[in-house]
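With one protein chain withheld, the remaining protein chains of the complex are depicted in position.
Moving on, here comes subunit A:
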Amino acid sequence: ALIQENCWDTVDRRDRVVRRRMATSAVFILDLKGNVIISRNYRGDIEMSVIEKFMPLVVEKEDEGVHSPIITHHGVSYVFIKHMNVYLVSISKKNTNVALVLSYLYKAVEVFCEYFKDLEEESVRDNFVCIFELFDEMMDFGYPQTTESKILQEFITQEGHRLEVAPRPPMAVTNAVSWRSEGIKYRKNEVFLDVIESVNMLANASGTVLRSEIVGSIRMRVVLSGMPELRLGLNDKVIFQQAGQGGRRTGGAAKGVELEDVKFHQCVRLSRFDAERTISFIPPDGEFELMSYRLTTQVKPLIWVEAVVEKYRGRVEYMVKAKSQFKRQSIANHVEVIIPVPSDADSPKFKTSVGSVKYVPELNSFVWTIRSFPGGREYLMRAHFSLPSIHSEEVEGKPPISVKFEIPYYTTSGLQVRYLKIIEKSGYQALPWVRYVTQNGDYQMRMQ
């Protein structure tokens, strides 16, 4: 048949054409006003000047009540995040993999932070040569490449730390073990393990717990020579939820710690974990998060706060009760109970037998700080504020009470590290150190 007829058949194929393009066309670092501090054009398919549209677009969207980290304008998609006083923006014309782009931008922030202590306007300007080099190495033609800062630091160095000899790409860049270089040497071999559990809790005004989950994280600081092979054992109670084998939260191991979801650092052999449930890995050097996990708990909220608010003409009074509901041997440190007050409240007066109270006008709240809060206790405090006699027209939101705390040597989940085996061919002995801490995550109680 004729060529022109075929063009209709290609319709479908054409639609598939645009499917998997994932590449970023260019990456920008902007200041808060939207001015470019530094940029890198990866594909040359978009005019770099389109970035001038970015800030006006963000503002325009916000005026329309649309706040989204992804904006498309004239066929150009802007995907962005904000860090301190800079924006990182990726632009593209294609149906990009936004999950990849956003993960990459966050990763880039992480790398820059490790290089320059922090990523902000000033540090970007001060280190532009280094940032250009990193841009070049971390992404090629819009495809993310090496983003391990430890590895990058071996061949891209900052001003002043320039290597005398021309650097060569470290083996690790392309190795299966892309996160650790060979030949690391320490005099003393040690591993520090931190098990940190953050409690996310949401309770409604009538005191019902709507949601309570623990997001745990095992962070490591590895000071080990060579290429050590590590195996981490957790207590028997920890049962990684074997999906597909019976329903969830069914009897069985009633006392076990059922982790609903586990995420591992890329060094952990996932297929091995999947098959044998063992956590084995060659760790990166230095600090990193080995794994994170999540579980929903049925336990009582660790610190429970009730606030009775009485509003009168010209004043408002608070009676706040804080109760620790964990075991008596443990102690919560640095407890802060943050109670919101109307924005026009003034002349605060506080009365409490424990801790100290401070009014923080910029947060529209007062903060009750208790340095040390043992388990099974209950403390009281009262607050009194004056209110203007004229009510403002504006409706104020109802921010919740939030609580900050830290309970050392304690995991809510019951998770414990049983062993950490370290095997290195040189056969050295290395000691693992473990710490546990439970702290607040998003810990909120709605008010009446």
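What we mean here is this: a contact is a pair of C-beta atoms (placed from the backbone, for glycine too) under 8 Å apart; a residue touches a chain by one contact, two chains touch by 3 or more; residues count from 1.
Simple rule for what comes next: contacts and distances are computed from a predicted model.
Q: Pick, from "Leucine rich repeat protein", "Nuclear transcription factor Y subunit C-1-like", "AP complex subunit beta" or "Cytochrome c1-1, heme protein, mitochondrial", the protein name that UniProt gives for the chain of this complex that is not shown.
A: "AP complex subunit beta"
Q: Looking beyond the chains shown, say which of A:Phe192, A:Phe273, A:Phe350 or A:Tyr436 touches the absent one.
A: A:Phe273
Q: In the complete assembly, which of A:Cys113, A:Val262, A:Val367 or A:Val437 touches the absent chain?
A: In the full complex, the listed residue that touches the missing chain is A:Val262.
Q: Considering the whole complex rather than only what is displayed, give the residues of subunit A touching the chain that is not shown.
A: With respect to the unshown chain, the touching residues of subunit A are 2-5, 7-8, 10-11, 14-23, 36-39, 41-45, 57, 60-61, 64-75, 77, 81, 92-100, 102-104, 106, 128-129, 132-133, 136, 140-141, 143-147, 155, 162, 166-169, 173-176, 178, 200, 202, 204, 210-211, 213, 215, 241, 243-245, 248, 260-266, 269-271, 273-274, 289, 291-292, 294, 395-400, 442, 444, 446.
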